[in-house]
Each structure stands twice: as structure tokens, then as C-alpha cells.
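Yeah, one chain of the complex is gone here, protein chain that is, but the others are all in their spots.
On to chain A.
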Amino acid sequence: MPENVIQNSAQLQSPVKKTSKLANIYKFRELGLLAFIVILSLAVQLRNPSFLSGENINDMITNTAILSILALGMMLVLVTRGIDLSIGSTIAFSGMIAAQAVSANQNLNPFVVILMGIVIGMACGAVNGILIAKVGLLPIIATLAMMNIYRGVTFKISGGEWISSYQMPESFVSIATGKTFGLNNLIVIAIVIYLLFYYLINHTRTGRQIYAVGSNPDSAKVSGIKEGRILLLVYTIMGGFAGLSGVLWVSKFASAQGDTASGYELTVIAACILGGVSIAGGSGKISGIILGSVLLGILNNALPLLNVSPFWQTGIQGLIILVAVIINTLVKRGVDRNNLMRRKI
């Protein structure tokens, strides 16, 4: 990440001089987004005092968990200059197979179902990865096509039927409703994944290679990074997350349909973009996508609390996404200008 580089080089040049706390805050590029979230929360809180109650916050984070898991995978894809439009279909596909499996065999261990979902998702993601890395298709076209195919296959295997809650065993539904250490399982899963990938992205060679491929594919190639392998890895991870989310999704909403999560890929991409992940590749931070997912979670939670007509909600969401992205851009411009000026001195 560029700001780290700047920080490190500044430290190298003058190890004695400490950067002040204020300067560090200025370097935090998601400042605009954070301010936006705080202002939005305060505004909602003024209108409806139950918004910032513990129960509601818990609900909100539970509902954001799946989105944030997907946003993490999507960040990796976007960092390599790619995009994955097929995840909504992968969610439906793995969710449908998981639901069929548990309805046919009620005694199936939930962990086996989750594992199965992850493997199915990884297979779907690997197909995307092979098409993109080995055949050389453009990510947007390849995943667009696979989106159609996975969705069609989901409808085929379901035969147009829904699988609803009474066909699912208690053990399966409790994946999403149960608690571990006092926290909802979904939140625990999301936290574990985030810790794991924070390490993977920032402290392993593979993680840095993902960024290298995204910020400059040519020099990454020259430095001996196997671009194809990284791309395959990234899309497989994305697929694995989508497969996992499919199982969680079906368990949470207790129904599996052919059109589950249709169009959800756009919400995930929106969360990443709000979090400052650049579509042009090479930049994106975990702190950013957490903020992006939280903002979308707040919107989904707050609009019904404010008694906004459901017909207005789509429009308001679109407007807020646009405004937030633009504000974030303007703040970033200011921060970048600030950084440049400091470097000159």
C-alpha cells in the first residue's frame, strides 16, 4: 500500500524525527468515509434513538458479516485489476446444493456442509480463474458468462423448486443463528477470516505478490512472479468465499431458491469501492472494506428504522453510494495533495 511505502521511506530517511499524530490522521485515506459514517449514524440516532442500542448494533453486524466476507474476496480480485460478476450465482449454486444435501440427509454435520460449500465455491472460482489466467479472457466477460452458466445450472438442479425452512434440520439452521463465545456464529466466522487474511495479505510473500501483480503486471512478471498462478489463486479464494457465503446465506434466511443473491455481486463491488479499493488495481486496504461494508450495513438497517417507504430505499441507497464515493474522492485528493507538499519540505 502506497501510504505505507511513503511512511517507511520517511522513516528510513530520518529515523529520529517522529511523525505527529495529526499527520498520521491526515494520511488515513478513508477519513472521508469514516466521517461520513459517523455523521450518518448520528443523524439516524437523532431520528430514532433505538438505532445505536446494543441489540440493533448486534443485528446490524450480523447482517453485514456475509457481505464483509465477500467484500474481502472481491478486494483481492479488484486488486489484481480483475472483477468477479459471478459470485451471486455461485452463492445460489452452493447454497442450493447445500440445502438439497441437508434436506436429503438430515443428520449431516454442519461442518461437512460448510466444507462442501467451500469446495463447490472454490471449484466455481477455479473455473473463472482458469478462463482468465490460462485462456486469457477478460475478467468481466469471463465472469459475466459464468454468472449466466452457474445461475442456469442452479435453476436446472433445483427444477424451479424452493427448499424452505421446514425441510432443513435444526443443526443446519443453527449455523447462522447459534452463538460462539457470546457472539453470533456469522460474526465469529467473519472475524476469523479477517484475521487470517490480514496476515495473508500483509505479512506473506503471496499477499504482497497479489498487490504487485495488480499495481504493475509487467514488472511483477519481470520480478519472477507467476502472474497466472496468482490470478488463479485469487479467483479460487473469491469462489471459496462465495461458496461459504452460499451455505451461510441459506442457513440464515432458511430458504434456497434459484434466484438467491441475484445481483448481489453489485452490492459487494459497491462495498469495495466505497472502501476505497481501486478498480484500476493495486490498491485496497482491509480497514477500507470493513468501513465500506459497515456503511452499506448501516444503510440497509437505518432506512427501515426511519420508516422510509420501501420504494424510496433503492433511490436513497444509490444516491448515498454516489455521494459517499465522490466525497471519498475529494478527501483523497486533498490528502494526496497534503502528502505531496509534506514530501517537498
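Just so it is clear, contacts are C-beta pairs under 8 Å (C-beta built on N, C-alpha and C of every residue); 3 or more make two chains touch, one makes a residue touch a chain; residues count from 1.
By definition in this document, contacts and distances are computed from a predicted model.
A chain of this complex does not appear here, and its UniProt-recorded name among "NADH-quinone oxidoreductase subunit N", "Monosaccharide ABC transporter ATP-binding protein, CUT2 family", "Autoinducer 2 import system permease protein LsrD" or "Amino-acid carrier protein AlsT" is "Autoinducer 2 import system permease protein LsrD". One of A:Leu52, A:Val112, A:Leu195 or A:Ala280 touches the chain omitted from the figure, and that residue is A:Ala280. Listed residues A:Thr206, A:Ser219 or A:Thr314: the one in touch with the omitted chain is A:Thr314. Within the entire complex, the positions of chain A that touch the omitted partner chain are 83, 131, 135-138, 140-142, 144-149, 151-153, 155-156, 258, 263, 266, 269-270, 273, 278-280, 309, 311-319, 321-322, 325-326, 329, 332-333.
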